[in-house]
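What you see is the complex with one protein chain gone and the rest in place.
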Amino acid sequence: MKIEKSYHILPNETVLFNNRVDYCVGTGRMGLALQREYFEQLKLVQKYIGFKHIRGHGLFHDDMAIYQERRDNPWDKNSPVHIEYNFTYLDFVMDSYRELGLKPFLELGFMPKALASSENRVFVWGGHTSPPKDYKLWRDLVQATLRHLIERYGAEEATSFPVEVWNEPNLPGFWEKADMQAYFKLFDETFAAVKEVDERFKVGGPAVCGGSDELWISEFMKHCSEKRLKIDFVTRHHYATEQPDRSGHYVYQELMEPEKGFSNLKSTRDIIDGFPEYKGLPIHITEFNTSYSPDNPIHDTNLNAAFICHQLSRLGDINESYSYWTFGDIFEEVGVPFAPFHGGFGLVANGCIPKPTFWSFAFFKKLVGGECVHRSDEAVVVKDGETYKGVLWNHALKREGRELSLKFLLPLKGELCLITETVDEQTCNPLKLWHDLGEPRSLSAEQKELLRSAAYPLVESRRISSSGETELEFNLSEFGVIYFELRPAPLTPDRGYDYERSVKL
Amino acid sequence: MKIEKSYHILPNETVLFNNRVDYCVGTGRMGLALQREYFEQLKLVQKYIGFKHIRGHGLFHDDMAIYQERRDNPWDKNSPVHIEYNFTYLDFVMDSYRELGLKPFLELGFMPKALASSENRVFVWGGHTSPPKDYKLWRDLVQATLRHLIERYGAEEATSFPVEVWNEPNLPGFWEKADMQAYFKLFDETFAAVKEVDERFKVGGPAVCGGSDELWISEFMKHCSEKRLKIDFVTRHHYATEQPDRSGHYVYQELMEPEKGFSNLKSTRDIIDGFPEYKGLPIHITEFNTSYSPDNPIHDTNLNAAFICHQLSRLGDINESYSYWTFGDIFEEVGVPFAPFHGGFGLVANGCIPKPTFWSFAFFKKLVGGECVHRSDEAVVVKDGETYKGVLWNHALKREGRELSLKFLLPLKGELCLITETVDEQTCNPLKLWHDLGEPRSLSAEQKELLRSAAYPLVESRRISSSGETELEFNLSEFGVIYFELRPAPLTPDRGYDYERSVKL
Amino acid sequence: MKIEKSYHILPNETVLFNNRVDYCVGTGRMGLALQREYFEQLKLVQKYIGFKHIRGHGLFHDDMAIYQERRDNPWDKNSPVHIEYNFTYLDFVMDSYRELGLKPFLELGFMPKALASSENRVFVWGGHTSPPKDYKLWRDLVQATLRHLIERYGAEEATSFPVEVWNEPNLPGFWEKADMQAYFKLFDETFAAVKEVDERFKVGGPAVCGGSDELWISEFMKHCSEKRLKIDFVTRHHYATEQPDRSGHYVYQELMEPEKGFSNLKSTRDIIDGFPEYKGLPIHITEFNTSYSPDNPIHDTNLNAAFICHQLSRLGDINESYSYWTFGDIFEEVGVPFAPFHGGFGLVANGCIPKPTFWSFAFFKKLVGGECVHRSDEAVVVKDGETYKGVLWNHALKREGRELSLKFLLPLKGELCLITETVDEQTCNPLKLWHDLGEPRSLSAEQKELLRSAAYPLVESRRISSSGETELEFNLSEFGVIYFELRPAPLTPDRGYDYERSVKL
Partner (left out) sequence: MKIEKSYHILPNETVLFNNRVDYCVGTGRMGLALQREYFEQLKLVQKYIGFKHIRGHGLFHDDMAIYQERRDNPWDKNSPVHIEYNFTYLDFVMDSYRELGLKPFLELGFMPKALASSENRVFVWGGHTSPPKDYKLWRDLVQATLRHLIERYGAEEATSFPVEVWNEPNLPGFWEKADMQAYFKLFDETFAAVKEVDERFKVGGPAVCGGSDELWISEFMKHCSEKRLKIDFVTRHHYATEQPDRSGHYVYQELMEPEKGFSNLKSTRDIIDGFPEYKGLPIHITEFNTSYSPDNPIHDTNLNAAFICHQLSRLGDINESYSYWTFGDIFEEVGVPFAPFHGGFGLVANGCIPKPTFWSFAFFKKLVGGECVHRSDEAVVVKDGETYKGVLWNHALKREGRELSLKFLLPLKGELCLITETVDEQTCNPLKLWHDLGEPRSLSAEQKELLRSAAYPLVESRRISSSGETELEFNLSEFGVIYFELRPAPLTPDRGYDYERSVKL
């Protein structure tokens, strides 16, 4: 199946496109940020993409060791208890984020074991997901943590870290019984506690995932309105897959029709805008991806890369940001992965191997700063100075042999250079190489190097001499993604240099 | 034009192939080894190729500042002169070589200005190329230098550095009047001086280039025989181009039929073997390349890469080593280059961009340690454990549209993985990208990054299930070079992992 | 109080001294080896000391995720269970050790939760310390792990990793009820399982700590003898403090008279040597330190550095090795430390700040390869070529104002250079600087830099011109440690250089 489309781009014509590709990215639980491999993966992400914020669970999980109840005599249960805060690991984590140019998007949760009111837990690592046994202790913890950040990084910097209250309280695994009123209580207490530390902190919620989102958003806004809470933003999640089918360590799912997801997001916008006092309030999608399962092989595929391009072209329309869940594959929610390619959420596989979707982000990042001149279902093109830059993709819900030809007529003439970077199943597909190697679970240094060498886009170029408009044609193989730049490039040969003679001999 | 060849490789059949690809590489004058960009290029070379020795001109050139004549009062021409040796820069250079795992192949020359007997000079940087004005001073210089190396690195290590006397004395630019008897005098004096320091030093000459090489080699051997000099090896150079045609900063040349060059090399072997006492004496080709001009654009092309593969498959037949001239493009013999791509000798262009020929060496290096099972005009295949590894190339003297299909029937069966790395004009051709960019002389950081990203081989893979012999077919586009590995790779999927389902959806 | 001692060292006189300072070092639980700060601390240790092995607990603890029991359907408790091994993190850890030149000294333990036969646990992180619920599963786990190491690193390399069975089974916290017969069972099963994988593995136990060590060693040897087990070595621990006094997060203890400890070690030697078939069997002290508490401030002091020097001068007498517990302060047995200086075991404090004891090891490492010419209670001196090198220390059980003057008459003459490196409370005492800063718990980057700058020895030098023997006098302030080198250093001034004139002006 081959589809052909062609577009004529006129001078001075601009198109709306809110590109927030680099605002935020997700991460496995904060305690994992202590790891060396985690850091190396994040460093790679920051080199090519350069996100501004990072958000993940587990700030208050016990491995971060912030909240401490200790007895005078640890072996005497009657000895008095001291409540203390330990910021040793928080400093390690925050310092390393800042070393990489990142600010945290603070998700306040989960509950320290000692503060939990029940044994409700989530994930293999057992995050506590019940309300605090004592709200004063919770507020003290929140405030002590924020004050510590202010002391360490200065108030101006620390208050630029957005604050989100909890994660997916509309699921009983993440919040005991998915008790809405209990969540509102948590929100109110937390909101007040944060603002008391410094009014400049921006605070939001309810961080719900799909399913019961309309109900939750609607009730949450009503609640805020009644309580006259001047919340700073609303948060929710956005995934695009149907029910999972499990097999061994893995799950397989069908993709959802994108418009279904966008329409769901639109409902959130509409609900909020229905409250005059909250009309236009920023919505942060604090998690999104195709599948919400960290063991769905789709995440490692070229299909995923193309599908996400489509998402990146649309999510900014009504949202302030959208945070891909997650940057890397150091992640333990369903346990430590058995193999480097295991369908993890990450843009980068263990061994510092970028996956195809990594490049979807890197390519959209290159569009930042340009003015959009074209946006359609398979392409975004911007003009940046005299240069045209575009990202093109051939997405589909499943393999059906679709090839795509995109033609553009661009208002640029003269001596030009066209550069393309192609990410498709033939040119940039480390998953396939790993499969061909026999799907080894332990990679040798040599295999890692080989996989990395197969994980970068194919770069091609062409000179174009055009006296009027310039026509470009791009052929995208199934699930292919192409980044292109077309820029003026007058030939400036050094004296005596003759390229044709050099290569034609 | 399409050529097809097919080969049947039998079990236990081995073929002679003396792979000395990594023995030695050439470098611009030693003083340039102080530079930072030089070091970065050499580091890249050592990472992927890992040569053992490095050889270049100018050890005693004045920028190395080893030989010093200084007056007590620098402003009084009658004040007494002190002869001194300054090893500050020699230490910098040698330490940085050793940091990269390299030993020097010491070329003793050129003449310090203060020791030169005339104004005969070579290169833009003016290497002095006349005999010493005083042989005692020369011998003292040589001995002081070797003794310094012994003191710094130990006698065992220092005496493992081969020693060659001068460079291309058969050209009047490199040795005043190309005076053969004068060279023999230099050789004898130097040979004796070196051996006096430590008999273990291996010493050779006469480092001649083509043209008058038969005469020179022949007379040199006769001379050594008469003087009963127990020389350790013979050296010569080997280039493969015809007369140059100059245009501006550049020269263009036609390539020479390779067999003509090999036959010329054979004559050297025959002359030496004609002396019973020198029969089988090692011959080191201390320089080789296609063109001998550092401003011939051929060096940057894919044609060069394929042509050099052919050379690498043959040069070990009668020679102990062959040193590509040179590893990088920090080189000033005809002046500082004006542009990153300027036809320099280097395997790496300025900006740390590997050229196609870089990969010819990297690929042959991967064959080291394997047992050769096939060698033909366009291929070398070795067996390394259970793995077959090969380098294939499609070389020609000029562009004539030749495509090449190579088929191999290999005695390996079972579940296999075939990996190929392709370097051809479509996949790994930074020169073309640079041309398409308009041939910019000053590269931005972004352009360097882009050029590097287009300078690595395309990696592809395939699973093969074979119940008997395995047939492989490779298609090489014009001037293409392919490295392949075929290895047993039983599929070891993790529980529940189904690759087909993952990508077929 | 000032004590003076003087020693006359004669030519050709040598003294027994078995310097195994660099054989092994301890580490917090293996899962912590994934951390970035852990790696940085270990890198610093390896740069200055360069240990050969590293040993710690928790290879099989659940955070390493090696042993996995997973159900087909994780949410259905009736679905069948798969037993699997996950080596993802083991590879990370082993690769990073090898990157730093280290081999593991494998301690097999603790029990994966799923294999534990009870809830007996140890440490804040809850290591399971009960016998396996099923010995076959345990043996399979041990064998799978060793086979994985063999597959990844080769049999020759992997079998050079010593194997120790469990840790401190003579304490009920570490081994349920300190049940000796249960331990012998574990040992026998494990010993057989390891040797079945490859007979070349060296295996030992029982890794006991002080207290009941005589009984345990004695019974263990008897047991091995009866079972005719060809064990390869015996292991035990060695700490040198009395009962702890707890206050808040910290404990304080008095030091034990060293001879008491040495005599206890001697009893182990005697017991073993009492068995003819085990006479002379190597003893590895797989843990030692002053205090066994990771929250005893003594570890950060200069007193500790001097005391450990004394230990290092003696422990090799009857033992094959002695492993300092631990190299760094990433350590969580009593929880995450609240402050950079918290009395952790480490040679390095968090923030990569070497503690005084770091230098005790660095200094003894410099003696490796020399021939011992003097050993007394406060000094070891070796001769290495023509150079004399020594470590001197002024140790005591507590502060009592003891100053020490050591004089040596050495058989070296001529133009000499004496270099000293001093670590004492005045010159190399980061703990005091940290205290003076107010004991900050969160260090700024600037404070870390400052603390590091106060954590390196003071280097001093002196020229000595001696016509016969050379007399050196060293004054050690309380708890001071001095490293010295005395070496021939004839003055070789450059022409015209006059140091006296330069500095006297």
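By written order: A, B and C. Residues from 1 in each chain.
The criterion applied here is as follows: a residue touches a chain if its C-beta (ideal position, glycine included) is under 8 Å from a C-beta of that chain, and two chains touch if they have at least 3 such contacts.
These figures come from a predicted structure and were not determined experimentally.
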item: Partners of the unshown chain among those that are drawn; value: A, B, C
item: Residue, one of B:Gln35, B:Ser117 or B:Ser477, that touches the chain absent here; value: B:Gln35
item: Sole residue of C:Tyr85, C:Tyr135, C:Tyr252 or C:Phe275 that reaches the chain not shown, by the stated touch rule; value: C:Tyr252
item: Hidden-chain contact residue, picked from the options B:Pro112, B:Pro337 or B:Pro356; value: B:Pro337
item: Among C:Lys2, C:Lys77 or C:Arg501, residue touching the chain not depicted; value: C:Arg501
item: Sole residue of B:Gln68, B:Gln143, B:Gln426 or B:Ser453 that reaches the chain not shown, by the stated touch rule; value: B:Gln68
item: Contact set of chain B toward the excluded chain (per top definition); value: 34-39, 65, 68, 70, 72-74, 82, 84, 86-89, 91-92, 95-96, 148, 151-152, 246, 248-249, 335-339, 350, 441-445
item: Interface residues of chain A (partner: the chain not displayed); value: 82, 84, 495
item: Residues belonging to chain C that touch the chain removed from view; value: 246-250, 252, 254-255, 297-298, 300-301, 303, 338-339, 342-343, 397-399, 415, 417-419, 421, 425-427, 431-433, 435-441, 450, 453-454, 456-463, 489-499, 501-505
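We adopt the following convention: only the chains that are shown with their structure count from here on.
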item: Same or different contact residues where chain C meets its copy chain A, judged by the half mark; value: same
item: Contacts with 2+ other chains: residues of chain C; value: 82, 84
